[in-house]
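All protein chains but one are shown in place.
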Amino acid sequence: MAKRQSWWLWAAAALAYVFLYLPLVIVVVYSFNDSKLNAEWVGFTLDWYHKLFNNREMLVAARNSMVIGVVSALAATFFGALAGIAMHRYKLRLLPFLVLTPIAIPEILMGVSLLIFFVLLNVTLGMTSIILAHVAFCIGFVAIVVRARMQGMDNSLVEAARDLGATPWQAFRLVTLPQIMPGILAGGLMAFTLSIDDFVITFFTAGVGSSTLPLQIYSMIKIAVTPEVNAISTLLMVLTLCLIVLVSKVSPGALRAE
Amino acid sequence: MQERLGKWLLSWPPLAYLVVFFLLPSLIMMFAAFRYPGDYGGLMPLTSEDPATGKLVLDITLDNWRDYLTLESFVRLVDEPLYIELFIKSLWYATLTTLICIAMGYPLAWLIARSPKKYRDLMLLLVILPFWSNFLIRIYAWMILLGPQSALSKAINLVVTAFGHEPVSLLFTPFAVIVCLVYVHLPFMVLPLYANLEKHDMALLDAAQDLGASAWQRFWKITWPLSLPGVYAGAALVFIPALGMFAVPDIIGGTEGIMIGNLIKQQFLETRDWPFGAVLSIMLTGGVLLMAGLAAAVGRGKQKAKQKHG
């Protein structure tokens, strides 16, 4: 039934896609360019990747990012899944507000308030403070995905389980949990991705020796732009892409839930 | 009884976490706006260590609170038009970004919603995918694209110099900031618009055509008014983060392109005047709440108008 759309609409859409992808393509292409300048194609090289893997600071930052990502994803998945289930089951006021607001407000607000908070409580800024902060903003994303999964679940399944003799806890463990597991997994992977990629909140809650990949990239592009940034950017994009494919495999539609 | 227990077990852990690591810090920041800055930055302490016992003692009392709490930072904000001007400029940047996102996102969302079902998910995924790449990388990509050696810069300067003007720099300008803000936020506009447009009943357009409406009239009388909830949702999702953005102007905006977020960052990390930073944050929060409230009110207003006739 789809009618043929007018050509200018296609042109506008094509332009939008070019706008979305051209910058990223250029970054990837220049990461293999044998030139110090991001200006024109000179020749193919893997030098920038070599340099990257010999850059100690970068490796430390990558390790930090991984640790922070894994720990905060695990914690955020736990809290977020509970929140998602609770928000679906019960009419709550405070919890949805606290879960959703961190997603809705500009990140900088959360960054600076956590900075004050940690400093006043004499928490040394570092890995711990970053993880605590990441968990706080990742909970919301996990909760939304899990809640969407709960809403998509047939309510009569739980009733059927109860009818057939299951206690509420058994019904939850044997029926609800397996049903929403893909949502929880997808939420966890999303939390990991968000944590790995976060810049703003990390920027305010990081301390000496707790640099992450985004912070490293930030200082590189602020001080001197070298094609090494292209290389790390490309690697990060590949990593994110893999995670996204994984998320959409375990729970199709989870990416759109937010 | 069991119901209660379940509710308690499920909601308390996340609630407690968010109260401690989100609500409490937010309240502390609000409170910080009324305090004096410390001698070496940060906040002037409200407690001190008792030299005799080594315990912390609360210095502030009901009698002397005037020595510890002040509206000075608020006064400073109102007194110096510079800050208000910067805030208005930020509002303007965010508005402009939102409008450009609507103009670019609408045709795209419309086309995706009207495409054959089997292509829709792919087309939508292609819109979302860049959003999942690292935020800094996306800004960095524009540093390359707008840099002086880029093809875009050279092409523009060729035209500019042909007309006898001085060559212009694209990077580190408000222009670069707007381009990047649009780039970063475009998916947030396309998604809610698509979600709305996809649900439109095509029979309505057939009916309008059948009753004599031209293509132009069909768009403005049917599609556009019905898509307004999507437009509002998208506008809120773009405007709010754009208003508080500091990384984009920080990296790509130069001195001309800074926004309120940069000022907040400066207060907290460079001049270390936390009370004033807190005041600016409150102002930003106010702007955000205003926008969110506006979007909600427009949505609810429509709802009410409908109910009134019921």
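Lettered A and B in written order, each chain numbered from 1.
To be clear about the criterion, contacts are C-beta pairs under 8 Å (C-beta built on N, C-alpha and C of every residue); 3 or more make two chains touch, one makes a residue touch a chain.
Criterion: contacts and distances are computed from a predicted model.
Asks: Consult the UniProt record of the chain that does not appear here and report its protein name from "Spermidine/putrescine import ATP-binding protein PotA", "Multicomponent Na+:H+ antiporter subunit A", "Protoheme IX farnesyltransferase" or "Phosphate ABC transporter, ATPase subunit".
Replies: Options "Spermidine/putrescine import ATP-binding protein PotA", "Multicomponent Na+:H+ antiporter subunit A", "Protoheme IX farnesyltransferase" or "Phosphate ABC transporter, ATPase subunit" narrow down to "Spermidine/putrescine import ATP-binding protein PotA" for the missing chain.
Asks: Please provide the labels of all shown chains that the missing chain touches.
Replies: Over the full assembly, the chain not pictured touches B.
Asks: Pick from B:L58, B:V159 or B:L211: which residue touches the chain that isn't shown?
Replies: B:L211
Asks: Touching the missing chain, which residues of chain B?
Replies: 201, 203-204, 206-214, 217, 221-222, 225-226, 306, 309-310
Definition applied: only the chains that are shown with their structure count from here on.
Asks: If you average the CA atoms of chain A and of chain B, how many Å lie between those two points?
Replies: 18
Asks: Taking the touch rule as given, give the residues of chain A at its contact with chain B in the complex, in rising order.
Replies: Chain A residues touching chain B: 1-3, 5, 9-10, 12-13, 16-17, 19-24, 26-27, 30, 37-40, 78-80, 82-83, 85-86, 89-90, 92, 94-95, 98-99, 101-102, 104-110, 112-117, 119-120, 132-133, 135-136, 139, 143, 168, 193, 197, 199-200, 203-204, 213-214, 217-218, 221-222, 225, 229, 233, 236-237, 240-241, 244, 248, 255-256.
Asks: Along chain B, where are the residues that touch chain A in the complex?
Replies: Interface residues on the chain B side: 2, 6-7, 10-11, 13-15, 17-19, 21-26, 28-29, 32, 42-43, 104-105, 107-108, 110-112, 114-116, 124-130, 132-145, 147, 149-150, 183, 186, 191, 202, 240-241, 243-247, 251, 261, 264-265, 268-269, 274, 277-278, 281, 284-285, 288, 292.
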